[in-house]
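Heads up, one of the protein chains got dropped from this complex, but the rest are sitting where they should.
Each chain carries a letter (A and B) given by its place in the written order, and its residues are counted from 1.
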Amino acid sequence: MILLITGGARSGKSSYAEGRVAALPGRPCYIATSEIRDAEMAERIAHHRARRGPEWREREATFDLVAALTETDGDGPRLVDCVTLWLTNLVLTDRDWQAELNALLAALPAQQSPVIFVTNEVGLGIVPENALARAFRDAAGLVNQALAAAADEVQFVVSGLPLKVK
Amino acid sequence: MILLITGGARSGKSSYAEGRVAALPGRPCYIATSEIRDAEMAERIAHHRARRGPEWREREATFDLVAALTETDGDGPRLVDCVTLWLTNLVLTDRDWQAELNALLAALPAQQSPVIFVTNEVGLGIVPENALARAFRDAAGLVNQALAAAADEVQFVVSGLPLKVK
Partner (left out) sequence: MILLITGGARSGKSSYAEGRVAALPGRPCYIATSEIRDAEMAERIAHHRARRGPEWREREATFDLVAALTETDGDGPRLVDCVTLWLTNLVLTDRDWQAELNALLAALPAQQSPVIFVTNEVGLGIVPENALARAFRDAAGLVNQALAAAADEVQFVVSGLPLKVK
């Protein structure tokens, strides 16, 4: 089962995702895509960890999501939080995000345990002035479309509440 | 009855909210959270006032929403327009928005007359470059989540049309 949870910043996506994961059998695994680049991010991570509780397994996957999914398969649901940070990591290090996305899409059908992806909608504001930001939001939109097409279920979270879009 | 109406800028939230208020019994009250800081805002306020009509009571509440709700309770529905400007007022004057939010949440169950909140979704664009804007959109997202959790009904307005999310 592939579930994609999308929404804006601080829309309650992660909290909703954790609730969905908790309702699934098996020991859950949190796959963190964040590189801890600054104090702001460190604080967020600590906050999320405290909320989840000790029964969660944890794994970092700043670049290689396929390896993380393969290695954690079979024991319980995996929560990938979040896709947009993973894409940020790839773009900032000049990796080929399209190739990485294709590899991820190819690996999904083989997954035995559920995969819950959290991602961000970033294309609903005014057009960014700088070209890099425009390119990033294009990439983020394409990644979201591809994962939504591959997912069994897609939820758009607004103010903490899910709207089912697939 | 607590109703939260959320959406983007110029999405028709206020107009939809006024229609909902007009359908409720009693003399409606408009609780304006805006400080008139510039001509742009003064124009918006005059435009909204002309649309509502003379039967509406009016009250300003740039900071103390709890007092405004307490004082206007019992006569008819109150429209708080908007939560995001109230938060802006708190943040710009270095007040403790989390404490103010908690006081507001604590005051809601005692309300006899309906409260209709209008708020903005601000987290669906690209990550803002400046840290203050990022902190603000985090706060706005948390406020929206908290009010949505407390509300009996939540509507997400897109192009003037409501999508029921709760």
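Here is the rule we go by: contacts are C-beta pairs under 8 Å (C-beta built on N, C-alpha and C of every residue); 3 or more make two chains touch, one makes a residue touch a chain.
None of these values were measured; they are calculated from a predicted model.
The omitted chain makes contact with just one of the residues A:Arg27, A:Arg95 or A:Lys166: A:Lys166.
Listed here are the chain B residues that touch the chain not shown: 7-12, 40, 121-126, 128, 133, 136-137, 158-163.
In the full complex, the hidden chain is touched by chain A at residues 4, 6, 8, 119, 121-127, 131, 134, 137-138, 140-142, 144-145, 147-149, 154, 156, 163, 165-166.
The definition used in the following text is that only the chains that are shown with their structure count from here on.
Computed from the mean C-alpha positions, the centre of chain A lies at a distance of 31 Å from the centre of chain B.
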